[in-house]
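All protein chains but one are shown in place.
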Amino acid sequence: MLQTRELLDSLATKAPLNNEILATTIDTLATCEEAVTACAAGMVTGQDGASMALAVALDLDCADSVLATRRILTRATGPNGALLAAQLEACLIACQRSHEECSRHSAHHEHCRLCADATRQAADACRQALAALRA
Amino acid sequence: MLQTRELLDSLATKAPLNNEILATTIDTLATCEEAVTACAAGMVTGQDGASMALAVALDLDCADSVLATRRILTRATGPNGALLAAQLEACLIACQRSHEECSRHSAHHEHCRLCADATRQAADACRQALAALRA
Amino acid sequence: MLQTRELLDSLATKAPLNNEILATTIDTLATCEEAVTACAAGMVTGQDGASMALAVALDLDCADSVLATRRILTRATGPNGALLAAQLEACLIACQRSHEECSRHSAHHEHCRLCADATRQAADACRQALAALRA
Partner (left out) sequence: MLQTRELLDSLATKAPLNNEILATTIDTLATCEEAVTACAAGMVTGQDGASMALAVALDLDCADSVLATRRILTRATGPNGALLAAQLEACLIACQRSHEECSRHSAHHEHCRLCADATRQAADACRQALAALRA
């Protein structure tokens, strides 16, 4: 999405990540946040709710970690990348755990398939941002 | 964005709004949330911080109201649209107030210009969703 | 809690509500947010998950509306109370709906009993804040 990149380019912040990586990560996380929120809602209302309990909780955890990470990346405050790195690490774990659990339900639930895709892409984006931070 | 619509179509929820309107509103609000978060960060770090105090606070209020609205729309729980309508009303006011204030700074700050656009589109989306809810 | 009142007293904001009402509302909402988040987690992992689907979704909606309301009350921006009133209205509905649904499960689930109490108190706090805003 062009807009996130444009927004970041209009800020005077000196982030420890360049705006191309920041914008890609933010947009991928936004898509992921929507997917886990919708998927959790779908699992809660489904007939097989009891067997989905772990997947629901992991999706809710993921939505909250992604939200914090997305906003902190948008502010990308100061030259110190320590908080960015730590929040990206937490987000990576949250996305991976949702991905693993929802992948097991992808055959029965279309929302789990979409969610497993979105969390895999978000985990990849976190990994790339972390690699760039440490470069 | 195709994905939000696909996600909503994969849920069995009977929302008081159809999925096309829901998906459009959710995506427009997600773009708005990013814009007000980035714009607030840009104003805080700018040289003219003191004169931007109201605009910063309105953008932060807007980000929080949009977040709640976006997640509640994604769950669009049950046939009862009362919460949806009330949260959309609050969100509409939050977007309008940010729009009015950031419009005044659009000439000096590119992030205010982008934010004024995004909040106007989000306010329009809230109005259309409210009209559909009441139809 | 003393601290919230102390914090608000240290701000120079001219809120449309006095700090005593603001602090009470914020603290009651914070307790409510914790209760609905915990209660939703308890219902998801319970054996009777399927019959709790609506209650889970209402608790998640409530947590998000309360979060936005709590932060907007803390900033209580400017003399204009329109956003405050609209967000409090949405929050009141969210708390009432969670209260009604969790009350039905209070006999079987201690977390629903605690949640029904917390959402009732939060709804009362919203009503009192709205009455003060309109006085």
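In this document, chain identifiers A, B and C correspond to the written order of the chains, with residue numbering beginning at 1 in each.
Methods note: contacts are C-beta pairs under 8 Å (C-beta built on N, C-alpha and C of every residue); 3 or more make two chains touch, one makes a residue touch a chain.
Fair warning: this is a prediction, and the values are worked out from it, not measured in the lab.
Remark: the omitted chain is touched by one listed residue; of C:A12, C:A107 or C:A135 this is C:A12. Although one chain is not displayed, its contacts with subunit A can still be listed: residues 54, 57-58, 60-61, 64-65, 67-68, 71-72, 75, 77-78, 80, 82-83, 86-87, 89-90, 93-94, 97. Even with one chain removed from view, subunit C keeps its contact list with that chain: residues 1, 3-4, 6-13, 26, 30-31, 34-35, 37-39, 41-42, 45-46, 63, 67, 70-71, 74-75, 77, 109-111, 114-115, 118.
In the full complex, subunit B contacts the hidden chain through residues 40-41, 44-45, 47, 49-50, 52-53, 56-57, 60.
Everything below uses one rule, namely that only the chains that are shown with their structure count from here on.
Over half of the residue numbers at the interface between copies subunit A and subunit B are found on both sides, making the touching surfaces mostly the same. Copies subunit A and subunit C of the same sequence differ by a rotation of 180 degrees once their CA atoms are superposed, given in steps of 5. With each centre defined as the average position of its C-alpha atoms, the distance from subunit A to subunit B rounds to 20 Å. Subunit C has its Cα centroid 27 Å from the Cα centroid of subunit A. In subunit C, the residues that touch at least two other chains are 57, 60.
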